[in-house]
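Shown here: the complex without one of its protein chains, the others still in place.
Chain lettering (A and B) follows the sequence in which the chains are written, and residue indices restart at 1 in each chain.
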Amino acid sequence: MTVDKILFAFFAALAVASAILMITRRNIIHGAVFLITTLLATAGIFLLQSAEFLFVVQIILYVGGIMVLFVFVIMLVNLDVTMRLVQFNHQRIVAGVLALVLAAQVGFAFYMGRNLLPPASREPMPAKNTEAVGAALFQHYMLAFEIASILLLVAMVGAVVMAKRKV
Amino acid sequence: MIPAEYYLMLSLALFTVGVIGVLTRRNVIIILMSIELILNAVNINLMAFSRLWSDVNGQVFAIFIITDAAAEAAVGLGIILAFFRNRETVLADEMDLLKW
Partner (left out) sequence: MSHAILQSVLRYGIPVLCGVVIVAIFPLMAGYIVLAERKIMADMQARLGPMRVGPHGLLQPLADAFKLMLKEDVIPAHADWFLFWVAPVMSVTMALLAFAALPIGPAFQIADINVGLLFILAVSSLGIYGIVLGGWASNSHYSLLGALRSAAQLVSYETAAGLGLVSALLLAGSLSMKDIVQAQADQGVWFIFGVPVGFFIYFVGSIAETNRAPFDLPEAESELVAGYMTEYSGFRWALYFLAEYANMVVVGSIATTLFLGGWLRPFPGLHQHLVGTSIELLDALPALIFLGVALYSLKLTPRQPVKIQKIVMLFVAGLCALLAVVMAAALFAPDPVKAGIHGAFWFLTKVGVYVYAFLWVRFTFPRYRFDQLMRLGWRFLIPLALVNVIVVGTAIIVQKNWGWSHPLLFAIVTTLLMLGVAMFLAYDDQKQQAAVTAAGGQ
């Protein structure tokens, strides 16, 4: 039982448990808190795979940015009435069954193909992860990077326009 | 060393939970949060392969996915706020203005 296996088991269990708790909470803020725990567990999994830059980016952007936005909006639209109504819609049984069937199919495919993956690469991950990601981002993927910045600008303008009181 | 299949199974589990959340909950905000969960499941998948093949491209793709998730969450929440101001509801069943 190496440290790797213990950590993976811990983070995986935390992620799945928090995810299940998130979709079953009646109180939306509790759901948001459980999504935060799921995202932190995911960040831990990134760290386990030597993706240290993505580990911090996940925490700063996802947990420290996107989830703060979610929590703000939840506080602004919170209706106590909604908490007392039925939480799951009328198609829940069919949807649940179908989703599980889909999961079973894909899981079966993963299980049967587990020895067919191309073999692990012999060279180690680049030691300076941040520098490698930065180099890739600014050399190979420069165009995508610029488009992503414009996308964020458009999203910012769009969000401000949507949420203004009078247009 | 954890085999890559374990990460794929974890990613599948989170994906399934996210899909169930999107399909079965009435509250639009929880639907949005489940979509974020789905995006994270995909990220874990990308990371697993990036580690397997010692390729940094998987991580770059994941960064773009996180960026997209931020943009989509912002706009989506803006839409929810605007709708809430008009109709006082956040339940998906009651957002049926286009129904005939």
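Following the convention adopted for this analysis, contacts are C-beta pairs under 8 Å (C-beta built on N, C-alpha and C of every residue); 3 or more make two chains touch, one makes a residue touch a chain.
The shown structure was predicted, so the numbers you read here are calculated from the model rather than taken from an experiment.
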Chains shown that the absent chain touches, full complex: A
Touch with the omitted chain, as defined above, among A:R26, A:K128 or A:K164: A:K128
Contact partner of the left-out chain, one of A:I36, A:V77, A:A99 or A:A136: A:I36
Residue in contact with the excluded chain [from A:I6, A:V68 or A:V94]: A:V68
Subunit A residues that touch the omitted chain in the full complex: 27, 29-30, 33, 36, 52-53, 55-56, 59-60, 63-65, 68, 71-72, 75, 128-130
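Criterion: only the chains that are shown with their structure count from here on.
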Centroid spacing, where centroids are CA-atom means, of subunit A and subunit B in whole angstrom: 6
Residue ranges of subunit A in contact with subunit B within the complex: 4-5, 8, 12, 15-16, 19-20, 22-23, 28, 31-32, 35, 38-39, 42, 45-46, 48-51, 53-54, 57-58, 61-62, 65-66, 69-70, 73-74, 76-77, 79, 82, 85-89, 91-92, 95-96, 98-100, 102-103, 106-107, 110-111, 114, 117-118, 120-121, 123-126, 129, 132-133, 136-137, 140-141, 144, 148, 151-152, 154-156, 158-163
Residue ranges of subunit B touching subunit A (in the complex, touch as defined): 1-10, 12-21, 23-27, 29-30, 32-34, 36-37, 40, 43-44, 47-48, 50-57, 59-60, 62-64, 66-75, 77-82, 84, 88-93
